[in-house]
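Since the structure comes first, as structure tokens, the remarks are kept for the end.
Missing here is one protein chain; the remaining ones are kept as they sit in the complex.
Entry: subunit A
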Amino acid sequence: MIKAAGITKNFGKNSVLKNVSTTINRGEVVAVIGPSGSGKSTFLRCLNLLEQPTSGEIWINDQAITDRKTNKLEVRKQIGMVFQHFHLFPHMTVLENVTYAPKKVKKMKSIDAEAKAKGLIAKVGLSDKMNTYPSRLSGGQKQRVAIARALAMEPEIMLFDEPTSALDPEMVKEVLDVMKDLVDTGMTMVIVTHEMNFAREVADRILFLDDGKLMEEGDPGTFFSQPKTDRAKDFLAKIL
């Protein structure tokens, strides 16, 4: 369970998040949408402390991770993250990318880490690319490896920061399909996305952010057919 209470984030004088509060339950899939610059990514990045909120509290299960005494590394072990631009380690093969953190962070034995990694790489459909370097992969393949890499740490929660925004259109589906499989496993997921159809289809709940404020939240059916706020209406009118 993730609980955000009054999250505010300022970059200098610029206030990017304004008093955002919400609770995400175990197994829930939440899509965060909104115009660019609305603070969606910053909100997501606060959840694993890539950004330290200026004020407010974030609880993961029963731990206040925004507490300064919290060990950030321990928190991040439970939370996987997938980035818009993949950020695979370019000097490592696909297999090495996926086994690196389990071996170095979880101190898993090489043989166990590799068995686990091979299973995950197969699950994202890249068994034939095991010993390939990222530079030889397409965007969609890179992103699928990035998902496998995050899953290798056996996280309780997965964060996706616009996972398909940097992809060529024909590669979006293969990544979304992998994410759908993940939804079916009951993983808790927070997804920042511009893929409205995907959000409508898989999300249990939509968070709509605008100008750093959580304007609206609700189930996708209601949100997409009867948005309450004018901002949400405007936004949906522009993109749908």
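The rule is short, and it goes like this: a contact is a pair of C-beta atoms (placed from the backbone, for glycine too) under 8 Å apart; a residue touches a chain by one contact, two chains touch by 3 or more; residues count from 1.
By our rule, contacts and distances are computed from a predicted model.
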item: Omitted chain (choose from "Arginine ABC transporter permease", "Thioredoxin", "Cell shape-determining protein MreC" or "Ubiquinone biosynthesis protein UbiU") - UniProt protein name; value: "Arginine ABC transporter permease"
item: Candidates A:A150, A:V192 or A:L207 - the one touching the absent chain; value: A:A150
item: Among A:K18, A:K77, A:K118 or A:R200, the residue in touch with the chain that has been omitted; value: A:K77
item: For subunit A, residues in touch with the removed chain; value: 48, 50, 72-74, 76-77, 79-81, 83, 85, 87-92, 100-101, 104-105, 133-135, 149-150, 153
